[in-house]
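What follows is one structure encoded as structure tokens, with my remarks underneath.
Shown here: the complex without one of its protein chains, the others still in place.
For clarity, chains are labelled A and B in written order, and residue numbers in each chain start from 1.
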Amino acid sequence: MSIELRTAPHLHVGRDVPTIMRHVVYALLPICAFSIWQYGLSAIALIVTVTLSCLAAERIANRLSGTVNTLSDWSATITGLLLALTLPPAFPLWMGAVAGFSAVWLGKSLFGGLGHNPFNPALVGRAFVQAAFPTAITTWAPAFAAQRFTEFIPSTLTLPFMVPNDISAWVAAATVDGFTGATPLARWKFEHFVYPVEDMITGAAGASSGETSALLLLLCGLYLIVRKFMDWRIPVAVIGSAMVMAWAFQLYDAEAFPPMHLALLSGGLMLGALFMATDMATSPVTPKAIWIYGALIGVLTIIIRYFGGLTEGVMYAILIGNAAAPLLDKYLQPKVFGAKPK
Amino acid sequence: MTTNTKQPTNMEQFLEGIWKQNPVFVMVLGMCPTLAVTVSAFNALGMGVATTFVLVFSCALISLLRKQIPKEVRIATYIVIIATFVTLVDYIIQAVSLALYDALGAFIQLIVVNCIILGRAEAHAAKNPPLSASLNALGMGIGFTIGLLALGSVREILGAGKLFDISLFGANFQPWVVMVLPPGGFFVLGGWLLFFAWLAKRKEARHGK
Partner (left out) sequence: MSTPDTTPEITSSGRMIRTLALVTTVCGALIVAAWQLSLPAIEANKKLVLERGVKSLIPNASDIVEYDADSSGIRRAHGDPAANAVRFYAAYDNKGQLQAIAAEGAARGYADVVRVLYGYRPSCECIFGIKVVQMRETPGIGDKVITDANFVANFNELDVRLSDDMKTLANAVRTVKHGSKRYGWDIDAIAGATITSKAVGRGINDSVQKLLPLLVPHLKELEQGAAQ
């Protein structure tokens, strides 16, 4: 959604925050459904728990700060859904609740609620649990496990504040061929293994709940773009710059750097570019700033992935992009028509 | 300092630093050690006691010499005195526990530049007799220690499932790694400041009614 600075006449398009947010929820639902189809009961439980804890956190924050009830603007729901989709499917529910509360409280309420938050709340929540529980957040479960609709992944039901239950027996019983407990990015980083393209499009690779199918993510994002609920320039800038960076590194040394499709289709790049970088409260509004913001995120993602200690870089890239957004807006104001340059 | 005509009693001088002017939660002074060494309650206590020691003795000595110290060189004199007691503390900690010495690291020497101490010397010890100065310094030191302990215990409980190295939740506890990392210090400090601000606001609202 672009907010262009114009003079009168102002025509009301009949859109307000809850309407836009509701459509984002619609766009996220197929992704959630796909995640549930892949990971079964554990994915349902995780999505429900995280979303409910976000809503609870929002309600408590409303009470404490004495402001109006903001549950109905759907923003806490989106935070919850997005956050759940960035977590690994085997993530213990209690950690999911911690993520939900820290997302809303640290990421939004403390700054004054929706619109005042400098960072995407879902990513703040994820960053918090990434720092708090580095092992649990990199423990992946296989998709399409045979018993996924009859039983939970054992670590899902871990008692609060306890170490996640061991899932190796469950993974062994799942009889999914070739599952190694690592994401395509991690397998490249540590083993130089190139995941087949079709696995990453259809969602058979180990990953967070909602980042497995690049194709589905693109379709859902496209819906929002077509309905003009989302600024197309941001995902285009993010994905485009990531593509150029990956291509350049590949050109420089094809042995040392992963192939381009791996950079584009794996990990959270699609999810981040389409649903997180485009968060209206935390992205810039002026046209030039939007392009630079998107490119910054794409470039940082690739740099963090290739040269950082972590295998995935989208989260920190977007958070850094969020931090830079106000500055970009400030210095890249469009010229007012008719105004003389100083 | 208050400019009341009424002289505060020794008890008030002592209590000032513990609650009303708590260096960590009210004045937000000495943040460097507060954030850096509070990964465990034991480290926090060690740091708090060390700072209290320096605070009490240097304030007492400065107060004794307050009429002799010319105002032009007073800061230099205060720093020499404070640095002396920091050096003493440095030796004492090494003699008592090398583990604590390693855990606190450079922050022992950095007590010299802790603004609580210079602040007390300048604002209180330089103008008050030794007994009152020492009591005030002791209160401030205790207040600082309480502040550090408040951070240290939360961080140790969440970050390691222990308090003073005693396991609280059994071996299966999942530590919140972030709490023993630097960001954890900021989160917990922020949480406590929020809590005290909320207390103060509530008290204000009650008095208003």
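Note that in this section a contact is a pair of C-beta atoms (placed from the backbone, for glycine too) under 8 Å apart; a residue touches a chain by one contact, two chains touch by 3 or more.
In this text the structure is predicted, and so the values were computed from the model without any measurement.
Q: With respect to the chain omitted from the figure, which of B:V26, B:V49 or B:L88 is a touching residue?
A: B:L88
Q: Could you list which residues of subunit B touch the chain missing from the display?
A: So the residues of subunit B touching the missing chain come out as 1, 65-73, 76-77, 80-81, 83-84, 87-88, 91-92, 94-98, 102, 127-129, 159-160, 175, 177, 180-181.
Q: Of the residues in subunit A, which ones touch the absent chain?
A: Considering the whole complex, subunit A reaches the absent chain at 134-135, 138, 190-191, 309.
Everything that follows uses one rule, which is that only the chains that are shown with their structure count from here on.
Q: Centroid from C-alpha atoms only, then distance subunit A to subunit B, rounded to Å. What do you get?
A: Each chain's C-alpha centroid was found; their separation is 41 Å.
Q: Mind listing the subunit B positions that touch subunit A in their complex?
A: 161, 169, 172-174, 176-179, 181, 183, 187, 198
Q: Enumerate the contact residues on subunit A facing subunit B in the complex.
A: Its residues touching subunit B are 64, 95, 106, 128, 131-134, 136, 158, 161-164.
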